[in-house]
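Of the protein chains in this complex, one is absent; all others appear in place.
Note that the chains are named A and B in the order they appear, and that numbering of residues resets to 1 at the start of each chain.
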Amino acid sequence: MIEVPEYSVPLARPKLGSAGKTGFWRTSRPVIDYQKCTKCRLCVIYCVENTIDLMSDMYPRIDYDYCKGCGVCSNVCPHEAITMEPEVK
Amino acid sequence: MTEALRLDNARFLRGNAACPGCPIPKELDTLLSVMGKRTVLVVPASCTSVILGDTRGTPSTVPVIHSAMAASAAIASGVERALRARGEKDFNVVVWAGDGATGDIGFATLSGAAERNENILYVCYDNEAFMNTGIQRSSLTPYGAWTTTTPEGKREFKKPLPLVMMQHRIPYVATASIGYIFDYKQKLRKAKDIKGFRYIHLLSPCPPGWRYDSSLTVEVAKLAVDTGIWPLFEVENGEFRLTSVSKTHLDKSRRKPVEAYLKLQGRFKNLTQEQVQDIQRMVDEMWEEIKALVRK
Partner (left out) sequence: MQKARKVLALVGNHAVAYAVKQAKPQVLAVFPITPQTTMLEKLAEYIAEGELKAELVKIESEHSAMATIFGAAVAGARVFTATSSQGLLYMTEMIYWVGGARVPLVAAVATRAIAAPWSILDDHHDFVSKRDAIWIQMMAENVQDAYDLTLMAFRISEYPNLLLPVMMGFDGFILTHTMERLEVLNDEEVDEFLPPRKFNLIDFEDPVSIGQVADSSEYIKYRYSAMKAMENAKSVIEEVSKEYSKLVGRNVPGLVEDFMCDDADYAIVAMGAWSGDVREAVRRLRGEGIKACLLKVKTFRPFPKELIRKYLSEKKAVLVLDRAYSYGLGGVLASEVKSTMYGLQVPVYNFVAGLGGQDVRPTVIVDMAKKLHEGTLQEEVWLV
């Protein structure tokens, strides 16, 4: 255990969402058409934000709390199963 | 009820400050999944310094030591010596540095650590400019690229850092691209088991810096390799070896024309036809040199 007096050594511990719920950044959101999805897992592998989870049934699931809507997944999907739709509130 | 599988043993947590489309979180997550939790990251001033959050929380799940821009290889040297002196076994000390900290301000520090053959892994993630301060050119910026300090296009050539490191005669040097992630991962695995100074130079495209839509990061990273502009190779104890698709690129007809890569990026939009031809010629000449290296 690292124990230092408060405000001595400037340090931080691991935190999910260190920049907040970055899903708020999106202006467009990726949507997976599971009919077209072949479970190739390329979106999971290439999602630059590590924000697509591989589920136990081997399908991908996007974590919309943190997905920034960059569109890389849509670009790498070989079956055009991911489309970018406008993010509307 | 399906649940998410956790396949990797260390993570770079989501919800961090990286730009949309920035490959750094994936690059680091991949690194940590190979290196494991007994890893210390040393990170000099760069985009990653900011992506690592503030005093309230960090996305890294392994210890990190922030470093002044020129100092990372030296700090890492000290960490490795100290951990070994205190009897720790099976740990990794990894420098995760941008191109500016590596090729420019920290160049002497890098060369010194390599010359001493410090037992550390140095990964230079190359987004080809001083990106964190707003896209100013570095010695790793390619010829012709727009940056805020080279608005008319960089006149000088990209410093051939992997070859410079090869000349240091360290046990392992490799290039990688986030577009060929399995090749990157395999090189990390190999480097992990080698003792001495290991250097991996990872091409890391940057949407705001290279001026392309954030969805194209992987495509751009792939095309850099497919056009032969960024050859994937490794040098293990002096033996030069092409890897992944670059193995097929000794044959020029198997390389895509450089234009396929350049036209996707706004930073190259002011290149003249003559400059594009110059770039094609330089790439072809580089591959002639690579032929000689492969034969050795």
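Following the convention adopted for this analysis, a contact is a pair of C-beta atoms (placed from the backbone, for glycine too) under 8 Å apart; a residue touches a chain by one contact, two chains touch by 3 or more.
These numbers come from a predicted model, not from an experiment.
Taking every chain of the complex into account, the absent chain touches A, B.
Only one of the listed residues, B:L83, B:V164, B:I194 or B:V276, touches the absent chain: B:L83. Checked against the full complex, the candidates B:V50, B:V164, B:V276 or B:V294 give a single residue touching the omitted chain, namely B:V50. Across B:T30, B:S46, B:S67 or B:Q265, the residue that sits in touch with the chain not pictured is B:S67.
For subunit A, the residues touching the absent chain in the complete assembly are 1-2, 4-14. Residues 37-38, 40, 42, 49-50, 52-55, 58, 60-68, 70-79, 81-86, 91, 108-109, 111-112, 115-116 are the ones on subunit B that touch the missing chain.
We take it that only the chains that are shown with their structure count from here on.
Chain geometry summary: the mean Cα position of subunit A and that of subunit B are 22 Å apart.
Residues 2-5, 7, 11-18, 20-26, 29, 52-61, 178, 181, 207, 213-219 of subunit B are the ones that touch subunit A when the two sit in their complex. By the touch rule above, subunit A contacts subunit B in their complex via residues 10-22, 25, 45-51, 53-57, 59, 61, 63, 65-66, 68-72, 74-76, 84.
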